[in-house]
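A single protein chain has been removed from this complex, and every other one stays in its place.
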Amino acid sequence: MSESAFEPVIIGFTCNWCSYRAADLAGTSRIKYPPNVRLIRVMCSGRIDPTFVLKALADGADGVMIAGCHPGECHYLEQNYKALRRHRLLQRTLAQFGIEPERVRLTWASAAEGARFAEEVGAMVDEVKKLGPLNWPTRPVPQSEAAAEVAP
Amino acid sequence: MADNTQQERVGVYVCHCGSNIAGVVDVQSVARFAAEDLKGRGVVVARDYTFMCSVTGQELIEQDIREQGLTRVVVAACSPHLHEGTFRGACGRAGLNPYLAEMASIREHVAWVHTDKAVATAKAKAIVNGAVERVLRNEPLEAIRVPIEAGTLVVGGGIAGLQTALEIAEAGYPVHLVEREPSIGGHMAQFDKTFPTLDCAACILTPKMAAAGSHPHIQLHTWSEVEKVEGYVGNYTVTVKKKPRYVLEDVCTGCGICIEKCPVLVVDEAHDAGIGYRKAIYTPFAQAVPNIPVLDPDTCTYYVGGKGGCRACEKFCPTEPNSIVFDQQEERITLRVGNIVLATGWDLFDARRIHQYGYGRLANVFTNLELERMCNAAGPTGGKVVLRDGQTAPARVGIVHCVGSRDRNYNNWCSSICCMQSVKLAHLVKERTGAEVFNFYIDMRTPAKDYDEFYQRVLDEGVHFIRGKVAEVSDVPRGPDEQGPLFVQVEDTLAGLQRRIPVDMVVLSAGLEPRRDSKAVGKTFGIACSTNGWFIEKHAKLDPIATMTEGVFVAGCAQGPKDIPASVAQGAAAAARVLSYIRQGELALEPVRASVNEAQCSGCRLCNGLCPFNAISFIEERRVTEINAALCQGCGTCVAACPAGAISGSGFSNEQLLAQIEGLLLDVARVPEPA
Amino acid sequence: MKALFYPGCAMQRNARAYLDSLLAIRADIDLELEEVADWNCCGATEYMSVHRVPAHALIGRNLALAQRQAADTKLLTAGCSACYLNLAKTDTQMREDRKLEVTVNEALAAGDLHYDAGSLQVRHLLDVVCHDIGYAAVKEKVVKPLYGLKVAAYYGCQVVRPDYDDRWDSHEHPTAMDRLLAALGAEPVDWALKTQCCGGHMTVIGPDVAYGLIRRLVHGAAEAGADLVATLCPMCQLNLDAYQVEMNRHFHADYHLPVLYFTQLMGLAFGHKPADLGIGKEFVDAAPALAKIQVEAPPEAKAKRKRRHRPEDGLPMPRME
Partner (left out) sequence: MSTVSTPDAQQDRGGFLARVMAATPGDNRLNMCIQCGSCGGSCPSGPEMEHTPRRLFALIRAGESETVLRSNTPWFCVSCYYCTVRCPQNIHITDVMYTLKSMAIRAGLYRDPSPAGFSETFVDYVEKYGRSFELGLATRFNLRHHPLSLAGMAPLGLGMLKRGRMELTPHRIDGMDQLGAILDKAKELEAAA
């Protein structure tokens, strides 16, 4: 598959208070961004279990974007820092399995940052396009094992 | 994944939203996809309709639930933040548990952000598929009900907190008003006139203070601070620290003899903004409520002078027993309340930080607050506007807007009141001294009722307005011809010239800042601050009063800079919210909560430190963790962290989310290779 | 302590007194200086105006040479404001701008050189003396305190601004040199113009502007009661000293305010002979001012200015602590 023809599919985890609303705002502001991302709403980026990310990659996603409130602005005080920590560990784990850590991007967007959200999606899509389709290991990564390494 | 979803009957409704969705997404195709391709997943009805949120649209769903026996509903339309409540309501009316409905956002997340019709339609289908898979795992939920204690804690006795306290008390419910300073009144008590009507601040504030002080339903706790907050909405236990006044509150008559006799004079950094004096035993101002003095042990000779000090206050106190108690200790009291309103106010930007404006170095550079005190008839100069020498009236005055505000080197926000305050101060200076007044502004912001009219009036009074952010204030002439004594150096941006305006006095309109301890206070009450330090409201537009913690509300400048009318409005609104909770007697909470399956909990305690709301506790006897449903706010961090999978989050369970992921990716699913 | 040293063109000749005095005092403050071998001009404020990338490459060569020599210290110090700022600027901008880092290194490769942005700490000499060596260590070496000498500490522009690495307490009213002077026994005067511009290259391309600025500075320092001005930059010294004469002629004025380098004052306090410190090379003779040293008994430790507490004195000033 040539690079330009490759249209990755990205699962985007967004938190109820900031980033999902940023996506809403991008919509109400009619800001265009690539259609490659499909969003899931959770209450907080702290809710994102590493298993979800692995599940998405295993099920056909080429990348995963996690978007939370800005550090210091979490509606649950500081749970996005926990997402930050898990993200770092997750990236390291993925690298061990031969998966490019850039496929899992963590970003912040406040409810007022529709444009930023759209930009981040664009940047993520570009990045994954460059990486090419995810070559999921033929022997699937045991999800629970990989996830266990990055909890909590 | 065990599939017990076979027996469900799902209805899928695809909204056109006029042409908003239908213009980009082929809605018929999406409905057809649901009806045909998802038949095997339990979809028994799939319809598209112009406006699902209309009464007819909702009736369509209700009718199908009744007639087709739907057990699950998916509405593909706008963002759930807009109409989730609407469609849950429709389900509820038709007898279906409201939490068995899901929304698929194909307007904000598809139609409005993409242009290619085919791609958008494909994405909409994936989202609908995800929602169907998710809704199949939804469980019927019941709102959590908690009883509401009738008492309310109001923190902060400024104008916003006073308003809240009075409204609630007037409705007949008890209020505890906690104030850190010796008197209620807040910053407003320092001001002279208020814009744009030029009402005397004291004339409109002191009646409210007096009313709060004597109201049978309001208990004042001045010179006190909240130390600890435990519990949850409806049922808070609050520990208040009462600092020692060294004066018996219930004996003192407020006669003021002790103040008169006290020989120690100190600069009053608080109420008089550092340009007036008070005694070592003092009330901050004449109309203080309560009218009971406070003794300041840092300056009283009894404490600092050694040898027992002068004890004049004690000697002259006429009460029996004597009101002065030199060894009074701080006290702690415990309050039980159902709701909390935080109206903790603001601090003034420290103008000394901007060295080029010379505040603290150049005698005749003042802050807006200093000038407010000077203009106040009860202030240190008796209402006269004078230079630092205390006598000379200035002939030329420069008023600098945006000091510390709208400036990335200091605070990046607009303090919102300074334009109007500066215009008001210009008027007062001109009125009292006849001086020539120059206002230096970046942009004039006068957007509320009668504000611009006031600006026009002051323009007409002959105040000069120069557009430019002041570069520096200097007392050094450029050459022998320049006559100061002070120079305001600025680019007059409308003339395109650098100008140096000679003045006698400079007034810096220092901006509003969050209280220096707002982050710590936020932590005490379990609410979040923005990185700037202002408390974060639940929703910037639709709920600027509640916070993310149920039962904790914000009012006034604690939530962001605002003027007096806005503070009063927000204070009253907070009262209305609290009263509505009290009147309901009990409260229904969103049932998005975490809970522990004790059988699965290994007692590892990994989750114990994760909860910012202290909802998680460890039960030693059973060696398991327990989550208090009323304290839990539903963020789900513990759910994600539990290595045993023993914690589940209602509304956002692992099963729901994993199914949604799978559903979203159905069209690109990897074919698993045999191991 | 050890530092790599970039003297810069001016120190070689016009500001020879700065170099001489620095060399004279380095042993007193235990500062070992290793000159960057075969360094080239930093471009002052001129090169950047003509060619941006070559200007960074020009500075880059110095950084690359210094990095090569940086075996036992990462500290690179310069005495001239413009030299310091240029070195710091190229280092900072290469750090912040990946594209620039690549381009500059591509150019440096033509001379077989390479510089890893951020690998050196670029500091002005005053910064090293005040913050690394410290006031206490300086004070310890004082044998002839400069009692009685009132000095206006003059920082000029480019050391305290833009201050890429947050080295100073203020961009407008810094106090580091004032505290150094106090450690030497001199009395720093409080004056408002300590970071105003000396005129820079305007003395050459627009003398009228420059003379105005110079007069304001000289007048301000004299008004504040200074016997002399202490400076930290060859350009500032040249403009305030040599051009003070031209300025007097231009305005028919008669100012005589000597301008010395802070290192010269350190040398005097450490007991070195004036001639060894390059004193005498200045246009405005410093001898009359220096004659005041120790003429009067050492002043009592100046009582902290107390806040006025009496209403009859007028309104209290803001608290400044």
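Note that the chains are named A, B and C in the order they appear, and that numbering of residues resets to 1 at the start of each chain.
Here is the rule we use: a residue touches a chain if its C-beta (ideal position, glycine included) is under 8 Å from a C-beta of that chain, and two chains touch if they have at least 3 such contacts.
Note that the structure is a prediction, hence the values are computed from the model and not measured.
K.L.:
Name every shown chain in contact with the chain that has been left out of the document.
P.N.:
B, C
K.L.:
Consider the whole complex, including the chain that is not shown, and state which of C:Leu76, C:Met202 or C:Ile293 touches that chain.
P.N.:
In the complete complex, the chain left out is touched by residue C:Met202.
K.L.:
Among B:Glu139, B:Glu170, B:Glu269 or B:Glu472, choose the residue that contacts the chain missing from this document, as touch is defined above.
P.N.:
Per the contact definition at the top, the residue touching the missing chain is B:Glu472.
K.L.:
Check the options C:Met1, C:Ala27 or C:Val53 and report the residue that touches the missing chain.
P.N.:
Considering all chains, including the one not shown, the answer is C:Val53.
K.L.:
Considering the complete complex, identify which of B:His16, B:His176 or B:Arg406 is in touch with the unshown chain.
P.N.:
In the complete complex, the chain left out is touched by residue B:Arg406.
K.L.:
Residue-wise, where is chain B in contact with the chain that is not depicted?
P.N.:
Those residues of chain B that touch the unshown chain are 356, 402, 406-409, 442-443, 467-472, 489-493, 496-498.
K.L.:
Contacts of chain C with the missing chain: which residues?
P.N.:
Within chain C, the residues that touch the unshown chain are 9-10, 12-16, 38-41, 43-54, 56-58, 60-61, 82, 85, 92-93, 96-97, 100, 103-104, 106-113, 157-158, 161-163, 171-172, 196-197, 199-202, 204-206, 209, 213, 242-243, 245-246, 280-283.
The definition used in the following text is that only the chains that are shown with their structure count from here on.
K.L.:
Not counting chain B, which chains belong to the same connected group?
P.N.:
A | C
K.L.:
If you average the CA coordinates per chain, which chain's centre is most distant from that of chain B?
P.N.:
Result for max centroid distance from chain B is chain C.
K.L.:
When the centre of a chain is set as the mean of its C-alpha atoms, what distance in Å lies between chain B and chain C?
P.N.:
That pair's centroid distance is 48 Å.
K.L.:
Take the average of all CA coordinates in chain A, do the same for chain C, and state the distance between these two points in whole angstrom.
P.N.:
Their C-alpha centroids are separated by 51 Å.
K.L.:
Where the CA atoms of chain A average out and where those of chain B average out, how many Å apart are those spots?
P.N.:
Result: the chain centres lie 30 Å from each other.
K.L.:
For chain A, which residues are in contact with chain B within the complex?
P.N.:
Answer in residue numbers: 9, 11, 17, 20-21, 23-24, 26-28, 30-33, 35, 38-44, 46-52, 55-56, 58-61, 70-79, 82, 86, 111-112, 118, 136, 138-140, 148, 151-152.
K.L.:
Which positions of chain B touch chain A when the two form their complex?
P.N.:
Listed in rising order, the residues are 79-81, 105, 107-110, 112-116, 119-120, 123, 126-127, 130, 523, 526, 528-531, 536, 540, 548, 592, 606-607, 610, 612-613, 633-637, 639-643, 649, 652, 654, 657-658, 660-662, 664-665, 668-670, 672-673, 675.
K.L.:
Quick check: in the complex, which residue numbers of chain C touch chain B?
P.N.:
So the residues of chain C touching chain B come out as 170-173, 192-193, 212, 215-216, 220, 223, 307, 309-320.
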